[in-house]
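Just one protein chain is left out here, and the rest sit where they should.
Up next is chain A:
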Amino acid sequence: MSDSVGAAVAVHDTHTGYERLGFVRTYIFSTDHKMIGRQFLFLGLFMLVVGGFLAMLIRWELGWPQTPVPGFGWLFKDTEGVIPPEAYNMLFTMHATLMIFFVVMPIMVGCFGNFLIPLMIGARDMAFPKLNMLSFWTGAVGGVIMLAAFFVPGGAAASGWTAYAPLSAVTEYTGVDWGQNLWCISLFVLGISSLMGAINYITTVINMRAPGMTLFRLPLVIWSLFITAILLLFALPVLTSAVVMLLFDRLLGTHWFLPKGGGEPLLWQHLFWFFGHPEVYILVLPAMGVTSEVLSTFSRKPIFGYRAMAYSMIAIAFLSWIVWGHHMFVSGMNPMIGMSFMLSTMVIAVPSAIKTFNWLGTLWGGSIRFKTPMLHALGFVSTFVIGGLSGIWMANTPVDIFIHDTYFIVAHFHYVVAGIIFAMFASVTYWFPKMFGRVMNEMLGKIHFVLTFIFFNLTFFPMHILGLGGMMRRIYDPTQYEFLQALQPINHFMSISALLLGASQIFFIANFFWSLFAGKKAEDNPWKANTLEWSAPSPPPHGNWAGSPPTVHRGPYEYSSPEVEEDYFPQNRPHPALTGAGSSARVGGH
């Protein structure tokens, strides 16, 4: 690792000058879980801007096919500003790869996993702080490798984020040479980084909980991150190995996936989706966890069915290993197997339904405050409902024959995966006071939410209609097809919405940076929430609590409890009847 680290230090030196040692240890090679969390956040937000820019280019091409890109024509000099088809394939491949591996994972798992786990279980840091630092920097190197792919001859990978072999395995098929190799190497490196993170999260949750923090007093977001870490531990190595096999096919002349040498293209798909389906839950479980925290806090009401919420996440984690074949219904896999994958896929929709109904149950009878984090959490619930329901259409094998590889699929995964962006905004706005010691601006936050929610739906909902009309995904120019001509106005409309969706993010960026430096100073517990992180100062110092770490007396969702006058009852607060009595022996769980 020392080379890349040296380079990173050199870059930062120019800014820091003489205060090198202190600065480096605090801001760069920090072992403090909170700093590492913030580093993951900035990595993810940076990649979000890059990935978002690629999305704008994609939508430009689909809305105004084969016309020069305004303002960015210089990126496509050889074609007078028009995006050529091979570059288009590169754009959607890298857009998805960046969004999944370098935005959602670093932010939801890397940032909030790191920031929240120790604070919410009452620990001073992660179990392995140095491993934690190594995990971040390994991930960052993975990111640099992925971005470097844009600058090599032949350009970046262009075989889709799914990299189906043989397209991805032979240079001649795409014309992409080192771009695809770097794609493999980057994901390999990222796989190692995730593995280190996963081990750390699991160990921390198992071993470092504060006194009184039983498993069933853990906040649901910690449950979600814990289960995510277990999925990461088992799923990522499958991808990590598969990309190395692919790299060997490309560079060393092996034939894992190449029929010419006796290999099997479908093996790649099996490996990829055996990783890929657990992966989608790696992406969404933390979002579900955050949503549970925020809905309960802002409804001032205990989460509905705490145990069912935890068990349904465990069920999702188990089931996610036996549904991968639903991506391969028409791949040539034995159709008999397709039937069992249909059944398991239908069944995995049940725990998702349980979660949704329990969220509704949480709102029922609450006293709901519409603060920015709450709005985003509700936004996540609504997009998740749509994405979960469209999943049932595709799980239905006969129906999937038609909609597989159409824009219907693109609609589905944007509702679930891009919908995570709402959970991400909910998390950032909710924990911003704890992370940075300042409160974000409510007005800007609300404007940002409303615009994002409207344009998100205007951009992605019509994709269902296009898919049912038969429009294939990953096509460069829909107007090349007679039967899609009639749908072009919809594409046009979606592209305009997408550009506005992109533009709406200015409100977030402005709010984020303005609040970072000039926001109102935050109290320790600005939302009057119960979980332990709010008992630490905002922002918490190294070690999190000045005195001894908190002791836990009850579950995390004791809102509006009849036992206390206020409408919240922090996990660490001794029962009022017992304070003074000098005993905590009778304090029970929830």
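The rule is short, and it goes like this: a residue touches a chain if its C-beta (ideal position, glycine included) is under 8 Å from a C-beta of that chain, and two chains touch if they have at least 3 such contacts; residues count from 1.
As a convention for this text, contacts and distances are computed from a predicted model.
Trainee: What name does the UniProt record list for the absent chain among "ABC transporter ATP-binding protein", "Cytochrome c oxidase subunit 2", "Cell division topological specificity factor" or "Xylose transport system permease protein XylH"?
Mentor: Options "ABC transporter ATP-binding protein", "Cytochrome c oxidase subunit 2", "Cell division topological specificity factor" or "Xylose transport system permease protein XylH" narrow down to "Cytochrome c oxidase subunit 2" for the missing chain.
Trainee: For the chain left off this view, which of A:399, A:447, A:499 or A:516 is in contact with it?
Mentor: A:399
Trainee: Taking the entire complex into account, which one of A:342, A:440, A:463 or A:552 touches the absent chain?
Mentor: Only one of A:342, A:440, A:463 or A:552 touches the chain omitted from view, namely A:342.
Trainee: Pick from A:233, A:472, A:496 or A:516: which residue touches the chain that isn't shown?
Mentor: In the complete complex, the chain left out is touched by residue A:472.
Trainee: Of the residues listed, A:58, A:354, A:411 or A:552, which one is in contact with the missing chain?
Mentor: Of the listed residues, the one touching the omitted chain is A:354.
Trainee: What residue numbers in chain A mark contact with the hidden partner chain?
Mentor: 84-86, 88-89, 158-160, 164, 166-167, 173-175, 259, 263-266, 299-306, 308, 330-332, 335-336, 338-339, 342-343, 346-347, 349-350, 353-354, 356-358, 360-361, 363-370, 378, 381-382, 385-386, 389-390, 392-393, 396-399, 401-402, 404-406, 465, 468-470, 472, 474-477, 480-483, 557, 559-562, 567, 590
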